[in-house]
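Removed from the display is one protein chain of the complex; every other protein chain stays in position.
Chains: A, B and C, in written order; residue numbering restarts at 1 for each.
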Amino acid sequence: MAVEVLLWCIAALLATAILAVAGVRRTTTATLVYTVALVASTAALGTVGWVLVTDAGLAQTVRLPIGLPWLGAHFRLDPLAAAFLTVVNLGGATASLYGLGDGRHEREPGRVLPFFPAFLAGMNLVVLADDAFTFLLTWEFMSLTSWALVMAHHQRRDNARAGYIYLLMASLGTLSLLLGFGLLAGPDGSYAFEAIRNAHSSPNTAAAVLALTLLGAGSKAGLVPMHVWLPLAHPAAPSHVSALMSGVMTKVAVYGFVRIVFDLMGPPAWWWGAVTLLFGGASAVLGVLHALMEHDLKRLLAYHTVENIGIIFIGLGLGLAFRANDMTGPAALAMTAALFHVFNHSVFKSLLFFGSGAVLTATGQRDMERLGGLIHGMPITAFAFLIGSAAISALPPFNGFVSEWLTFQAILLSPQVPQWVLKFLAPAIGAALALSAALAAACFVKAFGITFLGRPRTRAAQDAEETDVFSLSAMLVLVFLCLVAGILPGYFIDALAPVVQIVVGGHLPQQAALSWLTIVPIAEGRSSYNGLVLFVLIAGAAMIASYVIHRWASHSIRRSASWDCGFPDASTATQYTAGSFAQPIRRVFGTLVFQAREEIHIPPPGDMRPARMHVYLRDRVWDALYVPVAKFVGVTATGLNRVQFLTLRGYLTLVSGALVALLAILALWQ
Amino acid sequence: MAVILDALVQFGQLVLVLLLAPLLTGYVRKVKARLLRREGPQIIQPYRDLLKLLRKEVVLAENASWLFRVAPYLIFATTWVAAALVPTFATGLALSPAVDLIAIVALLGSARFMLALAGLDVGTSFGGIGSSREMMISSLAEPAMLMVAFTLSLLAGSTQLSSVATYMQGTAVGLRVSLALALVGLIMVAIAENARIPIDNPATHLELTMVHEAMILEYSGRHLAVIEAAASLKLLLYLSLVLCLFAPWGVAVAGQDIASYAWGLLVYVIKLAVGGFLLAVFETAIAKMRVFRVSDFLGVSLMLGLLAALLLFVSRGV
Amino acid sequence: MDRLALDIAHMFAGGLVLVSFMLLYQDRMFSLINIFALHAFVVSLSVAWQAHIQNAPHLYITAGIALVVKALVIPVVLHRIIVRLGIHRNIETVVGIGQIMMGGIGLVALSILVMLPITAAEGTLVREDLAFALSVILLGLLMMVSRRNAVGQVVGFMSIENGLILAATGAKGMPLVVEISVAFSILVALIVIGIFLFRIRERFDTVDIYALDRFRGEQP
Partner (left out) sequence: MTDLGSIVVNAILIVPAVGAALLAFLPDDRTTARLNMVGTLLTLICAIALFFVRPEPSLFLIVDDVNVVFIVLNTFVGFTTSVFSGTYIAHELETGHLTPLYLRFYHAMYQTLMFAMNLALLANNVGLMWVAVELATLTTVLMVGIYRTPQALEAAWKYFILGSVGIALALFGTILVYLASSAVLGEGLEAMAWSVLVRRASAFDPALLNLAFVFLLLGYGTKVGLVPLHAWLPDAHAEGPTPISAVLSGLLLNVALFAVLRFKMVMSANERALAPGPLMVTLGLVSVVFASFMLYRRHDIKRMFAYSSIEHMGIISFAFGMGGPLANFAGLLHMIMHSLTKSAIFFAVGHIAQVKGTQRMAEIRGLTVSHPVLGWGLVVGVIAIVGLPPMGIFMSEFLILTSTFSRQPVLAVVLALGLLIALGALLRHLNGLAFGDAHGSIAPAQASFVPMFTHLALVLAAGIFLPAPLVSWFQNVAGLLR
């Protein structure tokens, strides 16, 4: 039943896409498309939510007579799919709402409107798919539509390049997933997930499949070192699409990983966890360090996606490690942490991208160095962005903290695993996680402070005005969710219980029933957290303080020029810029991670030219992995290209050579 | 009954920390002054300052935003709550299940987040310096702190402060290398987080090495007062954290009689005095270091924490 | 059939291979064409003999066509063309005669080697015939490879066709394909000479394919 409803929503989306192609010329098309998308996503969200709450219509399958003829297209809705569908459609609904407002400023509606609903439909289909072919088809369809959206503003050279690299990496991922499914399905091609689940594969096969899945799903999710396309492609798209790509599509990739590794591949080996942990830790730290060095607002957010995906994969890796040792409770904790972080990240990442989109629309700028002081022009956007920043920096009482807290708790359980590698790995990963959390806070002080605070650095920033009501409402909905998920995490954890149940065969104890909605992952005496109490306490304390002070102490205010230690400077150039803000951290990590070089040109005395400083950063992953491959292809292509210019005799020589060779082979074979 | 008692204790602590914090600050200043053969201000000077500031009007920069005015109260509230949830003279606070060690670290992180933003708000170069350096320091101090937390929670099998405290009270602990490492690490973090020498000098202005003072440069009047209060609360918090984790002797356990609570209170004050004295001695003994050496300093503490955790990870469950 | 008939057939086939070798090392246009005429003549003889021993009269037609067209008409036309294009000059083969001969012998050896495993039950005739035919074809290929000159290549190609005819007639009672193949080989030759050399000359004043090689596509 529920599946049918979802499929109908998807059909509506696809139909809208086709209609949009027809109505590209008309101006009302945008409103139509986004309205339909909003309605469809909301309907799907409602359905899924209803399913999750009342376990009705779960694990029911639908088979459509399309796709592989003898197989058909299988669709199935189990708790795992439901959970991810929630994320997808929540993102879709808010993005459509945002699009209703912000989409009006789109320069190239014709290149956005047809693909936006198709993209939504694609993501829904991936999560619903229940056989390898449908999964891969929709997976690549998702990539394709998002590629089209990335290419929407194709006149900018780097956008075109971004789209190219993106589609290339996406196809690499799809191909590796395809090969992985080939292994799972076996030579006679039993592609249905049901069949794959029941078939048991040898350890070597499993290892290969894990590697291929990490490559395939990881490249889409943006795991280091497959992340290179992400910070190029995500910012290139229109903002609400960036939000979808960063906040939702990466989660679909995570879904792919969970579906294959936890559900289809059968019992894991402990080292799967180790490998996944390594990838996760690397992504977490490198992602946030890259973000710190970035001063393009949207690209900074994209790099943070890499970081958060890393955190999610740390949770997944722990889950694998625990499950391999039949430690159901810890495994459940780790998985809950990961899945909860999936939800949280989708919420605040969408929020942040909406905010950056509003800034982009208001000022036409993505470069933080040319912004500043926007909090005066666009206070509500600033407030929303602030909440988002706090949430992504894992600050209580917001939602980001809860999931990271759960992850920490899971790490703290890892000394119980017998394998030495994991014993050594776990605390290191914990340090990495802590480091990335702290750096994320630093990064978002930078992002928010430079963009919204201080004095405007350009005219555009000066006259920035608050964005429209649709965009604002989209943001505020997400702000609300950040807070709710932060102070009432118990309900979310309970909602995740059935998902975790099917993934690791166990789940956390019921949380919502506990006194004062405290969450207790393992035991009362061990660890507990209560966002609600914390929130009430802080709010209360703040109010009391302010009330007491304003009641009995002074409440008078005088405005005057800023003091600045007695040296106020009118020029806004004296403010700290994004680059200078990150400079101390660059000093600490830069040389190691980025081979950072600083060149300072100070003109001789009497020369009036300003002193200049250039900072050069290199992405070592890019240099080490991708440049050589590109080189190889180029060189080989050039070398082989000579064959195009042989003389006719040369070609004849080739032919007769082939003939003689085959005859010789034949002679030897007989 | 027990619940009521816990609630009472909790409330008592809320008030206690608030009252005690400025005193500690003043005491440390006094001791430092004495060590430098100066007379120094009276111990209760901080209270006077606070009251004075509260009565003065606020001079606000033109382009200060609403955030600039909201931040002090949030900072104060967060720090206060955090301080109130650390067991000082008695465990089993009513609200102690609400947060654990990790959460307290994160709470202080929230306070710092707001403070750093406030530093950037007016758009002066000093504010920028302050926030940027503060975030750099914290980005290393926080992981170190968490590593310490890991070590302890691995030992005690819990991140819950009261449980850790009770565990450390027990004799099962014995003397452990990792504990010593963790203690050193925690102290280094505490020094860094409270902007003490050698990281930062709370008593200076107009010095390019200042961090904390640079951030709050634009604040005045009641805002400044609130922030100062928050700062001294933070100092108290860290001291009592060290005490509660590494020297939890005499802390009253939940459900004991009034006498033990009184005893616990007395012991706590004494411990604070000793701790403050040691801090003062330390601060006078060494010189301030360059900002870019700070990373090394904190890197050491991070390594210590990690080492401690690793030792435990390896020694456990084998 | 009696040994003698077979031996004569072999004699013709072997002779054809010999003539192919002669073709290989001709480096003068006229002599090349004359030798080719000889080649065609030998083919027609062997076809006729096959017709005789297989008493398959339709093969006589094949022989006749081969004789008339390939041994007489085409050589004459080629003479004309060469004269008209004024390329009596030596056509240098690409590599030295010695290597070509070596290669040719190697190819013959290879073709025999390949034919060995075929069951002799078929009657010895076919197997040897095939071996010879295959060597003629391979030698023709070698010739095409070793010549720079369009006429040379066409001649090489036509020697390949001769080898095919040899094989086809060697196959007992192969219906209608012989005629078709002959017709096609002639058509091929005609098209070669008629259309291409004509047009090529119309475009450039030489039949040397180097002139064509200037016109690779894809000059960047």
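Everything that follows uses one rule, which is that a contact is a pair of C-beta atoms (placed from the backbone, for glycine too) under 8 Å apart; a residue touches a chain by one contact, two chains touch by 3 or more.
Everything numeric in this text was worked out from a predicted model, so none of it was measured.
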Touching partners, among the displayed chains, of the absent chain
A, C
Touching the left-out chain: which of A:Ala15, A:Leu32 or A:Ala160?
A:Ala160
Touch assignment to the omitted chain, from A:Ala15, A:Ala43 or A:Leu68, lands on A:Leu68
Going by the contact rule already stated, which one of A:Met1, A:Ala22, A:Ala59 or A:Leu168 would touch the omitted chain in the full complex?
A:Leu168
Residue by residue, what part of subunit A touches the chain that was omitted?
65-70, 132-133, 136-138, 140-141, 144, 151, 154-155, 157, 160-161, 163-164, 167-168, 171-172, 175, 178-179, 181-183, 185-189, 191, 208, 633-634, 636-638, 640-641, 643-644, 646, 648, 651-652, 654-655, 657-659, 662-663, 666, 669-670
List every residue of subunit C that touches the chain not included in the displayed model.
114-115, 117-119, 121-122, 126, 130, 133-134, 137, 141, 144, 153, 157, 160-161, 163-164, 167-168, 171-177, 180-181, 184, 187-188, 191-192, 195-196, 199-200, 203-204, 209, 212, 215, 217-218, 220
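In this section, only the chains that are shown with their structure count from here on.
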Applying the touch definition from the top, give me the chains sitting in contact with each of subunit A and subunit B.
none
Using each chain's Cα centroid, which is most distant from the centroid of subunit B?
C
Leading chain pair when contacts are tallied as C-beta pairs
A-B
When centres are defined as mean Cα positions, the distance from subunit A to subunit C in whole Å is 69
Please tell me the distance, in whole Å, between the geometric centres of subunit B and subunit C computed from their C-alpha atoms.
100
Could you check subunit B for residues that touch two or more other chains and list them?
none
Multi-chain contact residues (two or more partners), subunit C:
none
Please name which positions on subunit B make contact with subunit A in the complex.
54-67, 73-74, 76-78, 80-81, 84, 95, 97-100, 102-103, 106-107, 109-110, 112-113, 116-117, 120-129, 131-133, 135-136, 138-143, 146-147, 150, 153-154, 157-160, 163, 205-206, 217-218, 221-222, 226, 291-292, 295, 302, 305-306, 309-310, 312-314, 316-317
Subunit A partner, complex, touching residues on subunit C are 94, 107, 110-111, 113-114, 116-117, 138, 141-142, 144-145, 147-148, 153, 209-210, 212-213, 216, 218
Name, in rising order, each residue of subunit A that touches subunit B in their complex.
372-373, 375-376, 379, 382, 386, 390, 393-396, 401, 405, 408-409, 411-412, 414-418, 420, 423-424, 426-428, 430-431, 434-435, 437-439, 441-442, 444-446, 448-450, 453-455, 516, 518, 524-530, 533-534, 537-542, 545-546, 549, 553-565, 568-569, 572, 574-576, 580-585, 587-588
